[in-house]
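All protein chains but one are shown at their positions in the complex.
Coming up: chain A.
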């Protein structure tokens, strides 16, 4: 093929100017403007489920920091607390030190696999019921509806000019949102501080700057995400809808519209009903009730869509209409795609919980949970770390012996004061001392460590270079808790001249 020649500008035929471009290419907005969603009030089974989830989850969020759990005098009595200053995380009977942060990783893995499992079984129930974005948006919509009225009233209000009534209603809505948002941000800091104390500090102006900044940030983000952004968070910001389809199959329970029964859709003629004639149209009466209640503003009759959060409110709305017109319920129903097709052909439906996919997720879930439970149950209450001096590697003493210095960190993870026995094993030491302590009669040392604290000890070990085989002789520090008969060792080396 010949190289195309660059086209030279031809004065007789200038390049197309803006007004000569085709209609479609001109004035195209780069971003889609949002179609504001006005969800209508609905009642029914799924709405009740959603209320239940909302109340339960919000109650957990706001009540948990106030639960107390007695751990003795040496630790805070808040049941759930992440104590940044002290570097401890408490969850009822569990206490985590910073180096055990892998438990958090385990929790996150459990949460992810749990989400996969729930999705493969029941579709996006997390999105529809459990996600904070859904819960707080639902709460904000409740407030909005109480002040401004239902769907039609809100649409009218938005279109109306700025009258006193509109200013009052919109203002009151936003003010209420801000109050809820502030309570949300305020409750978040309770998980990181002693709740009763920090609440008092917040209102008297004595809390730290970090507390105020956190509250301000979360107030702002809650107000923005639940008040303004709403379904856009799910559609544009959240990655989950984009790959949820990887967890779904034909047997996953999702919100589906039974097209075989509903189509062809069309408005119903009351007189036909009154006469008892069978309508020529499908059961869908095209009333848009499902669309009107949808919190993300989609039409479920278009099939499973990325925007659908699987909350099932359209099912409630449709059932209400079906009851009114006397058609069978569940034209929109919570069922699998496979069952929907089986029903279309008049066959028996079934729900298979155990499928390769769900079994796979469950096995991983149980596996990770077991590892974590094993780890927690066998969590050591005593840990020893040894830092060997490197500057210098060894010190020559006046009698010709060499001495090594060590810093011993003894972690007492129990809520009780402990006395541990320290000894060295595997080294022919000519001297062994702990700064500030006198040795026991058998040459060991008793180390006192306060409850839930790290004890730090300077240890010096000396040996005659003649007795050392190499410039680096391995040996170990052994720390024993005589009460519980727990023993921890730490392998280290003794350095000497070449």
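By our rule, a residue touches a chain if its C-beta (ideal position, glycine included) is under 8 Å from a C-beta of that chain, and two chains touch if they have at least 3 such contacts; residues count from 1.
Rule of thumb we're sticking to: contacts and distances are computed from a predicted model.
Chain not shown in the complex: UniProt lists it as "Cbb3-type cytochrome c oxidase subunit", one of "Amidohydrolase 3 domain-containing protein", "Nucleoside ABC transporter membrane protein", "Iron complex transport system permease protein" or "Cbb3-type cytochrome c oxidase subunit".
Only one of A:84, A:353, A:395 or A:417 touches the absent chain when the whole complex is considered: A:395. The residue touching the chain not shown here, chosen from A:88, A:261, A:458 or A:487, is A:458.
Seen across the whole complex, the unshown chain contacts chain A at 9, 17-18, 389, 391-392, 395-400, 403, 405, 435-436, 458, 460.
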